[in-house]
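Excluded from the complex is one protein chain; the other protein chains are retained at their positions.
So, chain A:
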């Protein structure tokens, strides 16, 4: 067990050297690192947000609302399909089709049972248009007497929810990091969540203000014939809505036509700028060709009337149309602060979220606290390391030195592995390394105590050391597997910082078995076989 062939020694040395090479970039300043030749590894350990400062936001996507929107849209289309058109006669229904969100169904009852088949045919047509991207039809249609039930399949439901999540991430990215040059990470988590991690001193409150708004923009015709008093009493004609002014526009509300003239998805660009003929700031925007045509038609036909620009169910501006606006260019004027104007421009540019986002969790660490933590963690690591090193040498003498060299190699290997895999080091992660330093020597303690026993039992040095290593293996294996299992569970179930701890702990377990069992054995074997000492003290 103490004999190592040349290639074995070379292999072990290569592993440690590789660890050192991968760990090295962490010690070199960033600017110098960029100037090194390309074949050298440059990956460094990522510092977690708790160490570098920054914000972690967990957002929930309301996928139920997305599904509800889909279903109510489908219900409207089904209703429309029952009307007479192009030679088709009307299919009379007992009542409006009803939506059950929980079950994902739309049910309708025809008045004349013999029309049920015709109705079902029309429903099938409607549910199958424009769904080429799905492998199976998203809805199943079943007929039972006069009752037709349209059911959203579970696959389609998942698909729509997944699309909503993807779309939301895209929108959030366009809002938070429009130029794509920030170090912000935006990732899906599970089926309906988004994690935003923004390092540095990004203002978390500003971040939330910009992602928590749906950004639904629409242009509506104002209905001046309904009095506000009637509207507030709930006396609204069909197709009209009462919409309040945004806080910046002061109190009050207007009655609008529900159907928008132009919608936000027809806006191509938007930017904030100084108000060209007044105080404050305005938002300049331009429509795409479809929006421009609609806007031009509308403004030509309604000169002199008020119209309303609505963002997330609030009127942000209600100008009077002075002249037709044919060029597809427009501006939104209001009492905007520069920040609010910029924010609205970003919202319009990025498009609307498919569903509102809810902030479920926020964790922000200021850069100072992060720096304090790094300092404290590093100090603790160095002092803990020195204490263990001294303790080991004091207890085991020469063999303690071997264990200490293995320990040093272990820390280098952990750093190398974390850099290689681009893992994130958190404050609990540093604690994991410190703890590994304390626990890594356990394997050597097991071996050395065993060697002591064998020496006491009267074995010669070489024989005692060899037996010590062999007999200690089973305990070392069991002990490390149990710790590794614990780390594995932490990684699977843990959140954020706990995961960081699990990663370093698990890495440390693997590297420590190697350094403590192989590396020290090589040192001890080299010494014993070369010098053949008559006695050893351990």
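Assume a residue touches a chain if its C-beta (ideal position, glycine included) is under 8 Å from a C-beta of that chain, and two chains touch if they have at least 3 such contacts; residues count from 1.
Please note the rule applied: contacts and distances are computed from a predicted model.
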item	value
Hidden chain of the complex, named as in its UniProt record, picked from "Protein-export membrane protein SecF", "Branched-chain amino acid transport system ATP-binding protein", "ABC transporter permease" or "NADH dehydrogenase subunit M"	"Protein-export membrane protein SecF"
Omitted-chain contact residue, chosen from A:434, A:465 or A:519	A:434
Residue among A:191, A:247, A:489 or A:529 touching the omitted chain	A:489
Option touching the unshown chain, where A:162, A:479 or A:510 are the choices	A:479
Residue of A:299, A:364 or A:410 in touch with the missing chain, whole complex considered	A:364
Residues from chain A at the interface with the omitted partner, ascending	50, 58, 60, 62, 204-205, 208, 356, 358-366, 368-369, 372-373, 375-377, 379-381, 383-385, 387-388, 391-392, 394-397, 400, 427-428, 430-431, 434-435, 437-439, 441-442, 445-446, 449, 452-453, 456, 470-471, 473-475, 477-487, 489-490, 492-498, 501-502, 505, 537-538
